[in-house]
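Missing here: one protein chain of the complex. Every other protein chain is in place.
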Amino acid sequence: MTKSNLTRRGLIKTGAAASAGLAMPTLFTGNVWAAAHSGYRNAPTNGTVTLGFNVPQSGPYADEGADELRAYELAVEHLNGGGDGGMMNTFSSSALTGAGILGNKVQFVTGDTQTKSDAARASAKSMIEKDGAVMITGGSSSGVAIAVQGMCQEAGVIFMAGLTHSNDTTGKDKKANGFRHFFNAYMSAAALAPVLKKLYGTDRTAYHLTADYSWGWTQEESIAAATEAMGWKTAEKVRTPLATTDFSSYIAPVLNSGADVLVLNHYGGNMVNSLTNAVQFGLRDKQVNGKNFEIVVPLYSRLMAKGAGANVKGIFGSTNWHWSLTDAGSKAFVKSFGTKYGFPPSQAAHTVYCQTLLYADACQRAGTHNPCAVAEALEGFKFDGLGNGPTEYRAEDHQCFKDVLVVKGKENPENEFDLLEIVEVTPRAQVEYAPDHPMFAGGELGKCNPGA
Amino acid sequence: MGILEVKGINKRFGGLQALGDVNLSVVENTVHALIGPNGAGKSTLLNVLVGKLAPDSGSVLFDGKSVLGRKPHEINQMGISRVFQTPEIFGDLSVIENMMIPCFARRDGSYRMHAFETVGSEKGIIEDAETMLSDVNMLEKRDMHAASLSRGDKRRLEMAMCLVQQPRLLLLDEPTAGMARADTNNTIELLKHIRDSRDITMVIIEHDMNVVFSLAERITVLAQGTPLVEDTPDNIKGHPKVQEAYLGETAVD
Amino acid sequence: MLGLNKKDTMFLLIVIALTMATPFLMQPFSEGSALAQFNGGYPDLMAKVAIFGIFAIGFNILFGLTGYLSFGHAAFLGVGSYSAVWMFKILSLNVFPAIILAVIMAGLFSLVIGYISLRRSGIYFSILTLAMAEMSFRLAYSVFTPLTNGETGLQVRPSDVQLLDGPNAPEYPNIFGLLISDSYKWEVAGHVFTFNVGFYFCAVIAIIAFYISLRIFRSPFGMMLRAVKSNQNRMSYTGLNPRPYTLAAFVISGMYAGLAGGLLAVMDPLAGAERMQWTASGEVVIMTILGGAGTLLGPVLGAGAIKYLENIFSKINETVLHDWFAFLPDSIEDVVVFILSRFTGHGWALTLGLMFMLVVTFLPGGLVEGGKRFFGMFKRKPKEPDDAEHHPETPPHVAE
Partner (left out) sequence: MDQIFLQVLNGLDKGSAYALIALGLTLIFGTLGVVNFAHGALFMIGAFCAVTLQKILTLSKITIDPTKTDFLGNPAKIKTPYVEGWFGPDMGAMIIDWSVPMAVLFSIPVMILVGFIMERGLIKHFYHRPHADQILVTFGLAIVLQEVVKQFYGANPIPTPAPAAFKGSFDFGVMLGIDANKVIYPYWRMVYFLFSAVVISAVFAFLRFTTFGMVVRAGMADRETVGLLGINIDKRFTIMFGIAAAVAGMAGVMYAPINSPNYHMGMDFLVLSFVVVVVGGMGSLPGAVLAGFLLGILESFSSMNEVKSLIPGIDQIIIYLVAIIILLARPRGLMGKRGVMED
């Protein structure tokens, strides 16, 4: 083979020539890997199926990423018949047998999203192109989830979102190949509002501090709409730069504004810092309009609550799942996770474990890994026993609908993991919305792409 | 009227009068020396001439055109080159490249983006540069790193870089400062050769009276920022005012 | 040939050959072998190496030649990406309009930023560029969301109607109908080699970019830029105005960055704001230094090394390590895996930092210098005068 031959045409020629004696040449076009044989991308070979776990391993969410990875490893263990089976035993669908997926042993590869959409797409691509992953899952922020979801749609593999809370993931950026088990900002708002009404009454004025990017905006919009619907007023909506570490100059004017509730639409490091700062200012010891000043953190995460320490005490928020739930699924999951790692799983760990099981189950029921068949198996799928009670993957937008937990920071924690207590389980009916709700409008699922 | 006309230049640094009412006229194709004790304002004056410093008042005309308010590179393009006290050359470049850069400046003006020619194809430029190098006896060092040259060679290179531009006025700031005797004598010979072989005006600042009196045709004595006296070397030697202000007890030998 | 002398032509031909053979060079291990983990010959990584190679080659024209250390070049990369994606959205999914606009927009943007920043030099210049790039990033992430789609990144949506594309035009970036994502896989003796349209497109452009950079290095203009780095004072007193030279170098390197940004969008039609952050600018600095600032091939090597580290090392998780060292007794295996896992997987950034420190400390000339020293050990003849890059009359050794 001469170098001058290295043109596209030359390659085809030489490839064909070389193949005659050596190996079967495989000619692929249009994004396809093993599609020539199976009709979809990255079909399992040699009795193994490869899943791609794309989690933040560096950057501010690295600890959540590490927890997700633990849950993935546990799920893979359970799928391959190891360990105690975890939630596979409580899962309402009994398609999974512990013999891998469709008889193929489950393998996995990992990548680092760095919580940057570019890096996340690059590592997802590498898992698809290099390692032959047939499904990508993970992530700890909405920007990354939406970016990777879009990429998986183009590449023709299934994307099972990890922790992503923005309405857009299953709203205007929804994709046929993407599925979200986690709840979203609208649900947080819908679940929180009645509780807040009960606790703080209807005559309240809220002050929003919002992380200045798309997730923050959707949450602000959702919460403001829900609280205004029950009679609250909104004093001010202030956007804070993502890079802010010291929120004092945003918090100082709050008391002056006449507001008596502070809503922190922040997540991760932003949430830890803004909450810590707000408590430092002693806002919660103040009386405004004759009422106790209150702080609300709509999206809670135990790992973040840990970072904020004692500052979370008595502060309300919502969460997708918490280890202290006592249903059989949750107990089984906490047991197998806790036994293996020595501490209880986070909600991020829970959602990705569920996603892995759900994917495996769908493949099993569909009898193939073909993304289109898997998507069909997931759409409208009703299940139970995964810790959130009866749940449904809605066909119209690939969003899971289930009960939402309203939690508050525990006043007297019994141990270092006991940071949140469940105040109320808001039933699914209250948090449900129409697929064409204005906050979710503007997107289309499109057609599923098997990558062939 | 001289090629360089300096009129009524004043420059203050805070409370210090660095230059006070300086007038100077340099006749074309002569060597004009500026001498004076330390702090007399020689270097300040030079900096005004090349556009590095803006005077508070006064005017500087070169060939009838004002140089004030122009940038150093514009002044150079008018035909004024400068040799520094410590040689300013392109240390990271080779000797021949050092020579080629002023050749380009002369041919193409202060900016031209010749990004797609190769240096090697600029035959005329290379020829000029090599001719000049052999003029100063440095041709065999053409591919050396300029930074690795001896101090005397660096001075030689710098002068060659100025001369290859064929300036009408060459300003020399203590060209032999810190040099060994032999290097100083070489430099004097080189400058004499330059003076005698081409049409060039030189203004030279020098402490070494040997250098001054071997080269200069006119001498201006500066003291405390003001010209004291201007005359031929012979007259300056015996001038009482100069003896008093500058040469002090030890007269020139 | 092509206005190059014999040695440079040889050099260019070798670079072309190496680039074209990348799918083989980066895929040395057979599938299924334990070392397959180290294979990097998949389209995305190969294209990234080519793209960041372009970025670093351009950066080197500014930093390597003039010595101006910009900490804001990622902004031009970002502008390039955004322009390209907008072209995809409104005009055509053909790659050429996208790339052309990317280069133009980055050029304009760098003209403005360069004009302002180049009024200062040294660290003041670095801080000015850093400040402007960081401003661009922050605004792109928040206030300019309508233009950039903020956190999520700008992407092509099915609802976008491309004005120039007909109803049957491809839905993905393409070169006159040939899809960028098309790949040809060649399975031979347990090896799988992937030949991807996008990679070869990037590679061809990278070779052109390299050729242009080679010409600039060898041109009087390149010599002037090195003169700027060497002695600006002498330059002005030689009648040359350093500002337009540095500005031209700045804009050229900005256009290179824009080209790289455009190509990133071509390979993956999404433009995220993070690629404008100052740490992203720091990355191209690291690439250039790691490979060897001021040398022709160094930046490309640096880009390759870093992208490889980022994508391959970060995937070596503890499970993989356990697989590798399974032959060891359990207790030793655990210790070995524990230590190695500090540097791979989630610890890849630590390896990067260490490697970078070592190179800056012991190999100021970067990998190119390391390579020279390495080969110098086997050479009997005395070496040519140091860093041939700086002497157009004695062109560099091809091994660079």
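Going in written order, the chains are labelled A, B and C, and every chain counts its residues from 1.
To be clear about the criterion, a residue touches a chain if its C-beta (ideal position, glycine included) is under 8 Å from a C-beta of that chain, and two chains touch if they have at least 3 such contacts.
These numbers come from a predicted model, not from an experiment.
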| item | value |
| --- | --- |
| Chain not shown, its touching partners among those shown | A, C |
| Listed residues C:F193, C:Y211 or C:W278, member touching the removed chain | C:W278 |
| Touching residue (missing chain; options C:L12, C:M87, C:A106 or C:M132) | C:M132 |
| Absent-chain contact - pick from A:T48, A:S92 or A:S248 | A:S248 |
| Residue of A:E154, A:D173 or A:D212 touching the missing chain in the full complex | A:D212 |
| Absent chain, residues of subunit C that touch it | 67, 69, 116, 119-124, 126-128, 130-132, 134-135, 138-139, 142-143, 278-279, 282, 285-286, 289, 342, 347, 349-350, 352-354, 356-357, 360-361, 364 |
| Residues in subunit A touching the chain absent from view | 58-63, 66, 212, 236, 238-241, 243, 245-246, 248-250, 252-253, 255-256, 269, 272-273, 276-277, 280-282, 285-286, 288, 303-304, 306-311, 323-324, 334-335, 338-339, 343-344, 414-415, 417-418 |
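Definition applied: only the chains that are shown with their structure count from here on.
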| item | value |
| --- | --- |
| Chain at the geometric heart of the assembly (C-alpha centres) | C |
| Intercentroid distance (Cα basis), subunit C paired with subunit B, Å | 46 |
| Subunit A and subunit B: spacing of chain centres that average the CA atoms, whole Å | 73 |
| Residue ranges of subunit C in contact with subunit B within the complex | 3-5, 215-216, 218-224, 226-227, 229-231, 233-241, 244-245, 248, 385-386, 390-394 |
| Of all residues in subunit A, those that touch subunit C in their complex | 3, 6, 8, 11-12, 15, 18-19, 22-33, 57-58, 62, 65-66, 69, 73, 108-112, 116-119, 121-123, 125-127, 129-131, 141-143, 146-147, 150-151, 154, 168, 173, 212-215, 239, 241-243, 444, 446 |
| Residue ranges of subunit C touching subunit A (in the complex, touch as defined) | 17, 20-21, 39-40, 42-45, 48, 138, 141-142, 145, 149-153, 155, 158-159, 172, 179, 181-189, 194-195, 197, 200, 264, 268, 270, 272, 274-275, 310-311, 314-315, 317, 319, 345-346, 348-349 |
